[in-house]
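Following this message is one structure expressed as structure tokens.
Note that one protein chain is taken out, while the other chains of the complex remain in position.
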């Protein structure tokens, strides 16, 4: 099982699901209407490291974070 | 009469002399051995405004300042 | 290695920028440049509010610190969480460097990358609501892979 957490302004409770890679998570979130506005502009981190490809493998206990557009300062 | 003052590290007392333009002052200073090391690298101000040509006219009471290379900060 | 400070609410700017100056006073830096960001009164806001995701902010900051140390320089940063009212300050980034060129170049690059990359989200406080500042926000480099971008 992996946990998905939604950061900042994404008003959504964490999800826990089975996933072997980020491809599986992309598939689930594509069908989630709450996520429609975020899918195209979120960065993705696995265990707090940003990743650049859906081929990133996942293992049991991993944490996936979705980071929407930022504006610090 | 105009006054010439030497700023910063130029260890030289002010001069007072007759001069109709900066050409006259250049002529005098060329023959001053104390000034040999400064002539080529000094900027010149007339009445505290930097000037860019020896054609600058001078009138009685003007102050000419010589500014050697700077390093503030 | 981190000198990253997070505070609830507005920053105490005099305390922070003078303490940092004192902390580094014996390390022979020739240039110190703090950048102080203050909440502007505009569009009728009462203030701004911030969410900070500290784990990724820390690793982003540490990566910058490592790059900066190679140049003989050092970074410090402070940021607010939660509400910061107009004319209060929410952000300080600072560089210490032996020489001015490295200091000037580093503060500019650091502040710009901060705006583009730091995992911090901004909200307008307006009429009692807390509204995500979507129009001023920037997608992090590499964003969109879940939608098929790579």
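Just so it is clear, A, B and C label the chains in written order, and each chain counts residues from 1 on its own.
In this text, a contact is a pair of C-beta atoms (placed from the backbone, for glycine too) under 8 Å apart; a residue touches a chain by one contact, two chains touch by 3 or more.
Since the structure is predicted, the reported quantities are computational estimates derived from the model, not experimental observations.
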Chains on display which the left-out chain touches in the complete complex: B, C
Residue in contact with the excluded chain [from C:75, C:111 or C:143]: C:111
Residues of subunit B (touch criterion as defined above) contacting the omitted chain: 7-9, 22, 25-26, 29-30, 39-45, 48-54, 65-73
Hidden partner interface residues of subunit C, rising order: 13-14, 17-18, 21-22, 25-26, 28-42, 86-87, 98, 100, 103-104, 107-108, 111-112, 115
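Here, only the chains that are shown with their structure count from here on.
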Which two chains share the largest set of C-beta contact pairs: A-C
Subunit B and subunit C, separation of their C-alpha mean positions in angstrom: 49
Chain centre separation in whole Å, for subunit C relative to subunit A (CA means): 25
